[in-house]
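As you look at this complex, bear in mind that one protein chain is not there, while each of the others sits in place.
Going by the order they are written in, the chains are A, B and C; count residues from 1 in each one.
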Amino acid sequence: MARRARAGILGFTGYSGAELVRILKAHPHAEPVLLEHRAVSDSELPVGENTSRIPFDTSAMEGEGLDVVFLATSLEVAMEAVPRILDAGIRCVDLSAAFRLRSVSDYRRWYGVEHSCPELLGEASYGLPEFFREMVRISRLVANPGCYPTAASLCIRPLIVAAILDRPPGVICDAKSGVSGAGRKPSLKTHFCEVTENFSAYSVLNHRHVPEILYTTDLDENELGFTAQLLPLHRGILETIYVRTAESMEWEDLHRIYAKEYSGEPFVRIFPKGRLPDLRGVQGTNYCDIGFRVDPESRRVVVVAAIDNLVKGAAGQAVQNMNLQLGYPETAGLTGGRGQE
Amino acid sequence: MARRARAGILGFTGYSGAELVRILKAHPHAEPVLLEHRAVSDSELPVGENTSRIPFDTSAMEGEGLDVVFLATSLEVAMEAVPRILDAGIRCVDLSAAFRLRSVSDYRRWYGVEHSCPELLGEASYGLPEFFREMVRISRLVANPGCYPTAASLCIRPLIVAAILDRPPGVICDAKSGVSGAGRKPSLKTHFCEVTENFSAYSVLNHRHVPEILYTTDLDENELGFTAQLLPLHRGILETIYVRTAESMEWEDLHRIYAKEYSGEPFVRIFPKGRLPDLRGVQGTNYCDIGFRVDPESRRVVVVAAIDNLVKGAAGQAVQNMNLQLGYPETAGLTGGRGQE
Amino acid sequence: MARRARAGILGFTGYSGAELVRILKAHPHAEPVLLEHRAVSDSELPVGENTSRIPFDTSAMEGEGLDVVFLATSLEVAMEAVPRILDAGIRCVDLSAAFRLRSVSDYRRWYGVEHSCPELLGEASYGLPEFFREMVRISRLVANPGCYPTAASLCIRPLIVAAILDRPPGVICDAKSGVSGAGRKPSLKTHFCEVTENFSAYSVLNHRHVPEILYTTDLDENELGFTAQLLPLHRGILETIYVRTAESMEWEDLHRIYAKEYSGEPFVRIFPKGRLPDLRGVQGTNYCDIGFRVDPESRRVVVVAAIDNLVKGAAGQAVQNMNLQLGYPETAGLTGGRGQE
Partner (left out) sequence: MARRARAGILGFTGYSGAELVRILKAHPHAEPVLLEHRAVSDSELPVGENTSRIPFDTSAMEGEGLDVVFLATSLEVAMEAVPRILDAGIRCVDLSAAFRLRSVSDYRRWYGVEHSCPELLGEASYGLPEFFREMVRISRLVANPGCYPTAASLCIRPLIVAAILDRPPGVICDAKSGVSGAGRKPSLKTHFCEVTENFSAYSVLNHRHVPEILYTTDLDENELGFTAQLLPLHRGILETIYVRTAESMEWEDLHRIYAKEYSGEPFVRIFPKGRLPDLRGVQGTNYCDIGFRVDPESRRVVVVAAIDNLVKGAAGQAVQNMNLQLGYPETAGLTGGRGQE
């Protein structure tokens, strides 16, 4: 039997990190190694979490024979850690935003930070396998996409490629996310009593994920209206996307475009006529479910996409990228989950 | 002390009906009378509900000296009952959709029914007081608006009146409602386990409330894209509305338009710059909260409106209409509630 | 018209404090004055909160002519502030635990603190009006009961007074509370994702509220088994209390005991045979609802009590105490609320 890959996880106490641990424990070809860059108290760990932990330093990582490190940390920690990991000859899948954008000026504008290793921005591949699979395979540094852009890009890009949209006015993306998208750090915003029985918009027209959507879709900034909203639930993103087509289209026309784009894709499911995705269908899985309605007369199209923000929107896609980097079957470790066929 | 008005309630076991009872019990000038058009079992009543009930027939209603009857019933029951109530010389506030639309063909198209008393369609006033206050005052039959159109109309109409929109593409309205909007009748759709931790779109581009929004805003059907979605919570509607202005505008320009439109309105609150409504702020109140973001460069405007679907979206607005019909202060009985200043 | 009482609120940004503001704004004889003992940022305030604020110092309080101050603060802040307020000739209703227990040794044992003004412990009255009404009327310092003891004491004391219990084994109290009982300070324990779809026991056999229950019921510590558990909801406490009677009893026997104890009490509702309280019935109200089942053969009795932890369990009961202190009708300002008849 082949040796299992050793996959380090930096930031394993957050929601994405814990999901990485869960997925990797059941992975047929890899196993998780928890990396501590600060002391972690037992109360932060899930009950029964007994995976061995090692300190995050170069010699320890080399001693452990790590093949890849996942960074489920802040952007700041990732910027500092990624060069050290790469220098140790270890691949990285970065779940923070540290290497998703293309230029230092983008980081100044959208994150208000001066990027500390701009020389790696050009090298990083954007880990949305449906569009950039071959680049991911050969990258030692994969920038794992944001949760919102994963669903938005998978919906919008086929429409751009097929050149069927009225531009302007472009695309409206009304996005709703569960609370785990805000991270595990306690705040008033994520306090149960502030969230339950409530719903609110929190980032209208200026969300940090916008540049990622522009990058994957080639939309101009003026052509995208994006709003993020907070659902009173744990996990899942549903995006409702509004466009107008230049010519009148039928449902079947649109279906042909999506079916062709995602033919053979293991993690994109196009819904049949009359059915639309919901969150229940994707929770715990690596699927992006897509459905749509078409009104030929007004030329309006509404596309609805659902993902689990912690799986296809974070840890699941990260493992999908690792599978590509290490030459495993792309779906390895990702075929379980409640919502799945 | 003046005699209190006697307000009959037909359909008092549903969520809107129960909310009517709650509001009218605390009303300074009116009191509820429960009308039974079928036998109601005790298990359908809230604990402690001890208001006296009378059968729904003309002689009983006359004997009770009713001044007004609220219909919180199905469209079918309302069509049948309203003519009998009016014939007995009693005013009606109809919370069903039976008298909201203008023509028998609209009822055929949107509700699939043949209207049984079309002669009353012309007489009914549309009970959105902010726009039709004077007509409501003199109407013996008020069609209480749908919950979605209440919020949508209050957001959109000022933009139309001010003639600032790009038309086409018109208006996108992405609407989200709590489960009480689906009524109290048990169904798989409202089963707790199907709703909790879930979110789904259920009526895309073809919701029955669309014609009401077109009526109050003068939008053409092709100019409105409306989607309804189900939130895993009890009560509240939040609508996110996307438009583009013909000319570049600043936030202050838009604020001037809304502030002027709703100057002196007791139940519309325009939010200050940088803040947007949420559901917590309106639950239990008769307010419609409105806030917005403006991007002058792309000329995009996002308007966010929140109401309690059972209050401003149903029972509260119905009492507001009754107050107008009977000559009471418009806010009588409607100034309490958790979310209020 | 008589002058309205001026009621200061120290700690108005927490859940109990905000509930005090809400109740006092609608109170017929009093009005809230917000006292700032630290700078409060706008983001901590509810939208639309426009009540004037004054700094918490003696001269400012005297200048404002305060009649009473509510302390919705930590025990530590209350210990420090109460003597200063009393010295200024102003009454106090303390919602913290600072004056609920009788001795400095109790504070050492249950709270791990050295009490800083033990001379006031003897003077403070325990503000459970159903049992200590006359003492509250004449007290300048009222210790407002804990939320769990309010419901537990109202259930258990009548059984003790009637001397019908088997002792031992005494009383089991299985208590469940909504998350607002844990306060508004963010923590992992109150993070939405940790609470939703979850349920857990957090304080078994050693909760700080135990000595209050012992005080009101005269139970010996060995005679009470108390467990606190966290419900995935915003507000409400339900307690399920298990006892055995010394002699076989019928439901009617027990009902007679409770009905006599609470005859004329405005805020205790005893349920009819076959019905038990739930949280929906009390949310937003100052009621304690009590129901029970009796099995004459095994001599088991199960008593179920429900309150809103922020109203009868905190702010509502505090206003009830203020009404007694200031000579207003005991129910003033407390008769609204969703769950009420």
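The criterion applied here is as follows: a contact is a pair of C-beta atoms (placed from the backbone, for glycine too) under 8 Å apart; a residue touches a chain by one contact, two chains touch by 3 or more.
As the structure is a computational prediction, the values presented were derived from the model and not from experiment.
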item: Omitted chain - touching chains that are shown; value: A, B, C
item: Given B:169, B:211 or B:232, the one touching the chain that is not displayed; value: B:232
item: Interface with the undisplayed chain - residues on chain A; value: 22, 25-26, 46-50, 196-197, 269, 271, 275, 277, 281, 284, 336, 338, 340-341
item: Residues of chain B (touch criterion as defined above) contacting the omitted chain; value: 15, 43-44, 178-180, 184, 186-188, 190-193, 195-197, 232-235
item: In chain C, positions touching the absent partner; value: 166, 168-169, 172, 174, 176, 178, 194, 196-201, 204-205, 221-223, 225, 227, 229, 231-236, 238, 240, 242, 244, 276-280, 283, 293, 295, 297-298, 300, 302, 304
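As a convention for this text, only the chains that are shown with their structure count from here on.
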item: Between chain A and chain C, centroid-to-centroid distance (C-alpha), Å; value: 46
item: Whole-Å separation of chain centres (CA-atom averages), chain B against chain C; value: 37
item: Residues of chain A engaged with two or more neighbouring chains; value: 178, 196-197, 232-235
